[in-house]
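Got a structure here, written out as structure tokens. Questions coming.
Some chains have been omitted; the remaining ones sit where they do in the full complex.
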Amino acid sequence: MLATLIELQRLKRLERTGWALRGLPNGTESVASHSFGAGVTAMMLADEVKARGLEVDCERGLHMALLDDWAETRVGDMPRTATNYFGAAARKTAETLAFADIVSGVGAGESEYKSLYHDYEQRGSLEARLVKAADVIDLLIQAYALEHSGARGLDEFWQAAHDADFDLPTVAQEVVRGMLRSLLDARNKIK
Amino acid sequence: MLATLIELQRLKRLERTGWALRGLPNGTESVASHSFGAGVTAMMLADEVKARGLEVDCERGLHMALLDDWAETRVGDMPRTATNYFGAAARKTAETLAFADIVSGVGAGESEYKSLYHDYEQRGSLEARLVKAADVIDLLIQAYALEHSGARGLDEFWQAAHDADFDLPTVAQEVVRGMLRSLLDARNKIK
């Protein structure tokens, strides 16, 4: 377990490549910071969805949100454009192999973590799809916060807010769409 | 929900004061990065403890790990020495008030989050105590990682590894102690 946790410390220093490539300064957001943001967002979404009567396995969702980016300690935080050149399938395969090596010997959770990682990558369950929505929402809130403090040149990220379709049941979709709408409204006020 | 998530973005940029005060460079660790580390550690500890037969409410634990540091968006990341001058009780009261304001209007989870925060601050449940252990372990692994890359002057942190008593049931205590022992062994190899 310790070896894995030592390796995961690396995510605290690894910068999110997307911001660096757009000229934002070092320290804008670490991969670990983003995972925290996605985790918190997933937690709030799940709790809200549950309160509206749809069953969600929150423990499962939080596991997925927290382990989503571990492979980056070995393959780095590849920008979205990298997928154009490697292909989405090759990228998933490589990241899955890296994830398996990272959790090798982690202890009791090893096989469960691999199974959760696979579910998340496949968007197989409601929890996986909700965590994916949380991942995108945290990205957009970060973009909003950066724009609020003066950053420019981030328009392309916002396309995601319009295109977003996470294939969710109606109740969950309403929560997610409501949040995206509020975020777009907030952004319009600072543009 | 959105207002709270926007405010929590601040934790991605807020430096952990303890490192800054010891002369380590900016970007060493954000509060959000630490929360990620504590969350992942709590997850692994809980899964390991459960596998050894002790019931743990992991969903509850992960909630606590993720929301533990939210008050810092309003009171900052106060160093440990601040407690000597404010008093532990005043510090807890202030942070609890700040937490309540932050989650005000967060939606379905609001009262549950306040109750979890209170439980964590009181170390009332097994989950709270396990998350506290995870919080300390992540701090020590970060210190180890820093020393591994050349940092010095961090001896005082390691006292925690020797003093640590998290008031845990035997099974959980064995897992925590085992991890601390492995960490001290790893550190001895690089000193």
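Chains: A and B, in written order; residue numbering restarts at 1 for each.
In this text, contacts are C-beta pairs under 8 Å (C-beta built on N, C-alpha and C of every residue); 3 or more make two chains touch, one makes a residue touch a chain.
Keep in mind it's a predicted model, so treat the numbers as computed, not measured.
Novice: If you can see 2 copies, how many does the complete assembly in this structure contain?
Specialist: Across the complete structure, the repeated chain appears 6 times.
Here is the rule we go by: only the chains that are shown with their structure count from here on.
Novice: Approximately how many whole Å separate the CA-defined centres of chain A and chain B?
Specialist: Using C-alpha averages as centres, the distance is 21 Å.
Novice: Help me check something: in the complex, which residues belonging to chain B touch chain A?
Specialist: Listed in rising order, the residues are 1-2, 4-6, 8-9, 11-13, 26-27, 29-30, 32-37, 39-41, 43-44, 47-48, 50-52, 58-59, 62-63, 66-67, 106-109, 112, 137-138, 141-142, 144-145, 179, 182-183, 186.
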